[in-house]
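So that we are looking at the same thing, I have put the structure below in structure tokens.
All protein chains but one are shown at their positions in the complex.
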Amino acid sequence: MWRYIAKRLLSMIPVLIGVSFIIFTLLYFTPGDPASMVLGEQASEEAKNEWREEYGLNDSFWTQYFRYIKDIVTKGDFGDSYRNGRSVTSSLIDRFPTTFLLAVCTCVVAMLVGVVLGIVAANHQNSWIDAIARVFGMIGISMPMFWFALLLIMFFAVKLQWFPVSGFYGPRYVVLPAIALGLTHAASLMRITRSSVLDCIRQDYVRTARAKGQTEGVITRHHILRNALIPIVTAAGTSFGIALGGAMIMEQIFAIPGLGRLMVDGINQRDYPIVRGAVMLLALSFSLVNLAVDMLYAYIDPRIKAQYQGASRKKQKTEAEEVQA
Amino acid sequence: MKTAEQQDTAIHEIKKRSMTGEVLSRLVRNKGAVIGFIIILIVVVACVLAPVIAPYHYDDQDISRKFLEPCADFIMGTDNLGRDIFSRLLYGGRISLQVGFIATGISALFGITLGAISGYYGGKIDNVIMRVLDIFMAIPNLLLAIAISASLGTGIASAMIAVGVSSIPQFARIVRGPILSVKGQEYIEAATAIDASDMRIIFRHLLPNVLSPIIVQITLGVANSIIAAASLSFLGLGVQPPQPEWGAMLSASRVYIVDHSYMVTFPGLAIALLVISLNLFGDGLRDAMDPRLKD
Partner (left out) sequence: MSDTILSIKDLSIQYVSREIGTCRAVNNVSLDIQKGENLGLVGETGAGKTTIALGILRLTPKPQGRVTSGTVEFWGEDLYKKSEAEMRKIRGEKISMIFQDPMTALNPIDPVGDQISEMIWLHEKITKKEAAAKAANMLEMVGIPAARYKEYPHQFSGGMKQRVVIAMALACSPELLIADEPTTALDVTIQAQVLDMMNGLKKELGTSLLLITHDLGVVAEMCDKVAIIYAGEIVEVGTTRHIFKDTRHPYTKGLFGSLPDMNSHSKRLKPIHGLMPDPANLPQGCKFAPRCEFCTERCTKQEQELTAVSPDGHLVRCWRAVEEEGGV
């Protein structure tokens, strides 16, 4: 198992290098001159050139790229902001916990509502509660989350004044963005959970369990749910990525000082080191979450675990089996 | 033996009905899909005919009539510059639909090609393509779209490309898997044996197997693209004012959310309505094409 984790961690390296290359290339060829943005159009060509020299922007593409990678790998240095010369790494460290918290809260809301509703709906297929769940699922996957967020603000922040409209100064400030993002995502989780559970309900081993005289409670919890979990866990992993992306919009709407706002501001101000750093960090955390999801698979499903434990043991098994049969 | 004859004719009739006919008849029986299709049709027609239907031009400003609540003259009210929101929605729908369809077209074209090549040739080519797609998949979708549109600058074309490119991997995935599993079957070997060209095998024998998931993914992809494009313009990327794109309208009106909430309500409703109908239709299509998937 540990060997597998190590292997997966290693295989993340080329992916992350690929991400860095894509994002670096994209921003390198972006039209618009950072020097003019930072120093103003009126600044002398000399001053601009000096500024470019300072940030190494006069070097060739490959020199710049390899320097960028080298600094990250050797010093954990993502460069300095064009705007204020501040270290990007420290800005990222400042902002990341907020975004991460928001994404986690979102996932919690999405999992709680989506998975529970999905299970209940599947267990009462074609009942009124199933109908409600399906309507919720359809609306949820179709509603743009930023609009839903605005509606929530309109109702809970402006009309009822239960929650603050914007800012980020405590738990109360997380509620609306987490609900806005979480509920829209709960919808798709609900749909996946429902169909996954429905699929498992029809399996032969569930009938076997009934024929054993097992109680319905244990059948649902143990035989159905544990088997239905795999697609659900996959979806939960994806949902974390969506939550990270969605957090960028929520931060914009609710004026939350997170990575997303840092990045959008960076884009508007042509502050590329910030944008690159934010994308890299988000991709890294997304990859780590997906790795964790893969680990969970192995815990849930012995068939997947067997794949991890190398082919040699498996071969021994089949041979032994043949001898016996 | 009358009964046997009847049975024979019944079987015969079932065989006569084509696959497409079967799918269509199942689709027509699905209420959600029919409603979705009708709404899509109405929205498309209304948006195409926007210059005829819309009471005003989308950029027809008149400060003297700003912030009018919905009334007989302005059924959805006017915005901060006195422009008719209903007219703007009609024109905006053209942009949303364009972006939705063209972006999905881009991702379908590239995704299907990559997925088919990857699945058919396998080996090194497959490995390279899948590793590159892995890289794209490591970046959350919206983030990728944002990064691409940041580098391409603002505008409709940029939004289309950004949204389209970011969902290429999804298409590649749904195509590659089934092709990989169908590839080994005898009839493909037979086609290879009679020296059919690779292109012919891919297009004539392999892709038809994945047709239904592709069609479904395209329908749902249009829905997702519309939301993604709206998200981009909401963030100030992609389509820019004064173009009346729905996401951009929402973004511009959110300043007035406290006093003029109708400005936020209508563009959002428009997006939600269109996307719901696309999703309803897509779901219905999936159930009709593959009854096994139906719950």
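Lettered A and B in written order, each chain numbered from 1.
Assume a contact is a pair of C-beta atoms (placed from the backbone, for glycine too) under 8 Å apart; a residue touches a chain by one contact, two chains touch by 3 or more.
Everything quoted here is computed from the prediction, not taken from an experiment.
Enquirer: Thinking of the whole complex, not just what is shown, which of A:Ser20, A:Asn227, A:Gln252 or A:Asn290 touches the missing chain?
Expert: Answer from the full complex: A:Asn227 touches the omitted chain.
Enquirer: Check each of A:Pro31, A:Gly76, A:Pro171 or A:Pro302 against the chain that is not shown and name the one that touches it.
Expert: Reading the full complex, the residue touching the unseen chain is A:Pro302.
Enquirer: State which residues belonging to subunit A touch the missing partner chain.
Expert: Touch set of subunit A with respect to the missing chain: 125-126, 203-205, 207-215, 223, 226-227, 300-303, 306, 317, 321-322, 324-325.
Note that in this section only the chains that are shown with their structure count from here on.
Enquirer: I'd like the Å distance between the centres of subunit A and subunit B, where a centre is the mean of that chain's Cα atoms.
Expert: Averaging C-alpha atoms per chain gives centres 23 Å apart.
Enquirer: Mind listing the subunit A positions that touch subunit B in their complex?
Expert: Per the touch definition, subunit A meets subunit B at residues 14-16, 18-19, 22-23, 26-27, 29-32, 122, 125, 138-139, 141-148, 150-151, 153-154, 158, 194-195, 198-199, 241-242, 244-246, 248-249, 252-253, 263-264, 267-268, 275, 279, 282-283, 286-287.
Enquirer: With touch defined as at the start, can you tell me which subunit B residues reach subunit A in the complex?
Expert: 32, 131-132, 134-136, 138-143, 146-148, 150-153, 223, 227, 230-231, 234-237, 247, 250-251, 254, 257-258, 261, 264-265, 267-268, 271-272, 275-276, 278-280, 283, 293, 295
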